[in-house]
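The other protein chains are all here in position, but one chain of the complex has been omitted.
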Amino acid sequence: MKIQHYIAKRLVLVAFVLFGISVVTFFIARVVPSEPAARWIGLHATAEQIAAARIELGLDKPLYIQYCVYMKNLFQGDWGISIVTHQPVLKDIKEYLPASLELIIVGMIIAVVIGIFFGVLSATRKDKSIDHICRFISIGGVSLPTFWLGIMLQLIFFREMGILPLSGRIDPTLMFTSPLTKVTGFYILDSIITGNWAAFKSSLVHIILPALTLSVYPMGLVTRMTRSSLIEVLNEDYIRVAKAYGISDRLIRYKYALKNAISPTITVLALCFAYTLTSTFLIEAVFNWPGLGGYTSRAILAMDYPAIMGVTLLVATFYVLINLLVDLIHAFIDPRIVLG
Amino acid sequence: MKINELEPRIRELKYSIHLIRKNPLTMLGILIILILIFIAIFAPFIAPYPEHALGAVDPKNAYNSPCFKYPFGTDGMGRDIFSRIVYGARISLKIGCLVIFLCLIIGSPLGVVAGFAGGKIDEIIMRITDVFLGFPPLLLAMAISAALGPNLVNAMIAIAISWWPWYTRLLRGEAVSVKERAFVEAARATGVSDSKIVFRHILPNCLSPVIIQASMDFGSVILTSASLSFLGLGAQPPTPEWGLMVNIGRVYFLDYWWSSTFPGLAIFITVLAFNLLGDGLREVLDPRTRRR
Partner (left out) sequence: MKKEWKWMGLLIIAVMIASTLSGCIGEEKPETKAPEKPSVITYAYTTSDIIVFWDPSDTYSNEIVAMNNFYEQLVRYDPVKDEIIPVLAEKWDVSDDGLVWTFHLRKGVKFHCGDEMTAEDVKYSIERTMKRGKGAAYIWGSVKQIDVVDKYTVKFTLDVPVPLDLIASAGYCAHIFCKECTETHGQEKGDDGHEWFAEGNECGTGPYKLESYTKSELVMTRFDDYWKGWDGKHFDKAIIKSVPEASTARMMLEAGEVDIVDDLPIEMIEAVEKNPNIEIVRTSSFQNLLGFLNTKKPPLDNKLVRQAISYAFPYDTVIEHIWKGNATQSKGAIPKGLWGHCDTIFQYTHNIEKAKELLTDAGYPDGGFKLTLTYNSGDENERKTAELFKAELAKLGIELDIRGMPWDPQWSLAMATNPEDRQDIFVMYWWPDYPDPLSWLLSMFHSEEEIVFNLSYYYNPEVDNLIDEASQIAGIDRDKAANLYCQAQSKLVDDAVALFIWDQMYLRAKHVSLKGYTDNPAYPHVVFFYDVYKEE
C-alpha cells in the first residue's frame, strides 16, 4: 500500500471518528433532562419567558434536526452561543485557548527534558539502585493524583515557604506598573516580544507550579519509555559491535542508541499530550488558571451544550490528528508498518 | 488434552512467582494492596469513629489538627479523617473492581470476536471503538457523569463507558496474532466450532496482556474516579470517597492543611501500589509471551 493510500485511508477514518464523536457528544448533552433555556434566561424566569427562550434557542425541534442545524452552522464558522457566558463559543475558545496551550507546552518541555534525562540514567545503570530509584520516581509520577499534587505544591511553596505565587497567570498589580500587551496570548512570549521584563519574570514565576504539576505524569511515562526502549536498543547487536570497535560509551548512548529509542517515545508523547489536554481541567481548577479546562468544566457542570460540543470537537480533532501524525512519523521511519 | 497442558503451565507459574518475588518494587506494591484489602475488610474495627464515615456529624469538633484523638485531624463537619479514609478504602476497591469488571465483560468479547471474525464485523466493531477512543480521556467520563446525574454509581458507569474500548483494541490485537497460530489452525481443521475455538483456545491465550492492563488500570480507575469526585461529578457527600474528601478540604486547606493532604495521600499510595504491581507483572509476563 502506498503512503498516499495510507494517508487517504487514515484521513477518512479521522473524519468518521470526528463525526461519531460529534453525534455521541451531542446526544449526551441533549438527552439529559436539563433546561438550557432556563439557564439562558436567568434564574428567576417565568414560564412564558422559558417557553420563548426555548423557541429562540431552537430547542423545540426534534433532536436530529437540532443536530443537523448545529453541524451546518459549525461548518459555516458559527459554533453557537454559550448558554452560560452568552458569548459565541468560538470567541470563548479563542480567549481561553492560549492560556492552556502555554501551560501544556511548558509542562511538556519540562517532562521531556527531565524524563529523558532520568530515562537514560536509569537504562544505563540497569538494576543498580539508581535504576530502582528512577523507576520508583517514574511510577510514582504516573500514580500521583494531579489535583492533589497541585494542592501540595501550593501548600509547600506558597503557604510554608512563600516563594511562589498561589495562582493566576501573572501578578495583577502589573496592570498599572507595567501592563502587558497581548500579541499571541502566550504571556511569556508576549513579554519577550514587547520587552516587558517585569511581566516576563512574573508570568514565568506563575507558570512554574502548574507546569510542574502537569509535567509529572508525562515525565513518568517518558522516563519509563526511554528506559525500556533504550535497554532494548542497547542490547542490539550493532551496539555491541560499536562497543567492540571501541567507540566511546557516551557517543554510543546519545548518537546511536537514543536516536533509535526515540521512536516509541514519540508515541508516548502523543499520548501524553492528549492526557495533558484533559489533565488541565484539574490543574486549572486548582491554580485558577484561566484556560480551556476551566471553561470546559463549567460548561459540563452547567450542561452548556454548545460549549461542550465546541470544546470536545476541537480537542478531539487535535487528539485524533496528533495520533495520525505520530502514526505517519512511524510509517516514515519504518515503512514496513504501513504495508502490514 | 488438559492434562498435557497442565504441568508445564504450573512450572511457568512457579517461575513467574519467583521472578515477582525477586523484584522489590513489585513486592512493595503487593504488600500495600494486601494491607489495603485488610483495611477494607476490617474497617469497622480499625476506624476509631466508624459512625463518622456513615453519616454522623460532630460540628463542635470541626477542624481539629492531627493529634492523638484524631490521627489525621477532623474535617469541616467534625468527622475523623482517619476513619473516613479507612472506610474510603472499601469504596475505592469497590470502584476499581466494578469498573474493571464492566470493562472486561463489555470490551473483551467484542475485541476477541472482532479479531477472530475479521472482515466486516471487525471493521464495524473497530470503527465504533475508534470513535470512543477519539475522545480525550477524562472528557467523556465527565460528560456522561454530568448527564446521568453525578453520583458514585453513575460515575462508575461513565468511567466504564469511556474505558472499555482500550480492552477491545487490546484483545483484538491479541486475538489476531493468536488465531494465526498452529493449534488454532489445527482445531479448525478438525472441525471444532468457531465459538468453541474462541472461548477455549483464543480467549485464554489472550489473557496475560489483559491481566497486566487490568492491574495497571485499577489504579487509573481509582484516580479517574477521584478526579471526577474532585470536580463534583462523582461521589456525593457525605460519602467518604477520597477524591471528594480532597475537594471538600480544598476550600480551607491553606489554614487546615490536613483536610486535603491525607485523603490525597491515600489515593497516591493506592494507585502507586497497583502501578507497581502492574509494572512488575509486565516485566514478568511480557518476555515470556514473546518467547512463546
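Here the chain labels run A and B in written order, and each chain numbers its own residues starting at 1.
Just so we're on the same page, contacts are C-beta pairs under 8 Å (C-beta built on N, C-alpha and C of every residue); 3 or more make two chains touch, one makes a residue touch a chain.
The structure displayed is predicted, hence computed values, not measured ones.
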**Fill in**
For the full complex, contacts between the hidden chain and the displayed ones involve A, B
**Request:** Check the options B:Val57, B:Leu98, B:Val192 or B:Leu265 and report the residue that touches the missing chain.
**Result:** B:Val57
**Residue in contact with the excluded chain [from B:Ile105, B:Ile211, B:Leu254 or B:Ile269]** = B:Leu254
**Request:** Among B:Pro165, B:Gly232 or B:Pro263, choose the residue that contacts the chain missing from this document, as touch is defined above.
**Result:** B:Gly232
**Item:** In subunit B, positions touching the absent partner
**Value:** 55-57, 59-60, 62-63, 76-77, 146, 149-151, 232, 236-238, 248, 251-256
**Prompt:** Taking the full complex into account, what residues of subunit A touch the chain not shown?
**Reply:** 32-36, 38-39, 41-50, 52, 84-86, 95-96, 114, 117, 120-121, 163-168, 171-174, 176-177, 198, 201-202, 204-205, 208, 250, 253-254, 288, 290, 294, 298, 301-303
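Here is the rule we go by: only the chains that are shown with their structure count from here on.
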**Asked** With chain centres defined as C-alpha means, what is the inter-centre distance between subunit A and subunit B in Å?
**Response** 23
**Request:** Could you please specify the touching residues of subunit A with respect to subunit B in the complex?
**Result:** 13, 16-18, 20-21, 24-25, 28-29, 31-32, 132, 135-136, 139-140, 142-148, 151-152, 154-155, 159, 274-275, 277-279, 281-282, 285-286, 296-297, 300-301, 303, 308, 312, 315-316, 319-320
**Fill in**
Touching subunit A in the complex, subunit B uses residues 24-25, 127-128, 130-132, 134-139, 142-144, 146-148, 219, 223, 226-227, 230-233, 243, 246, 250, 253-254, 257, 260-261, 264-265, 267-268, 271-272, 275-276, 279
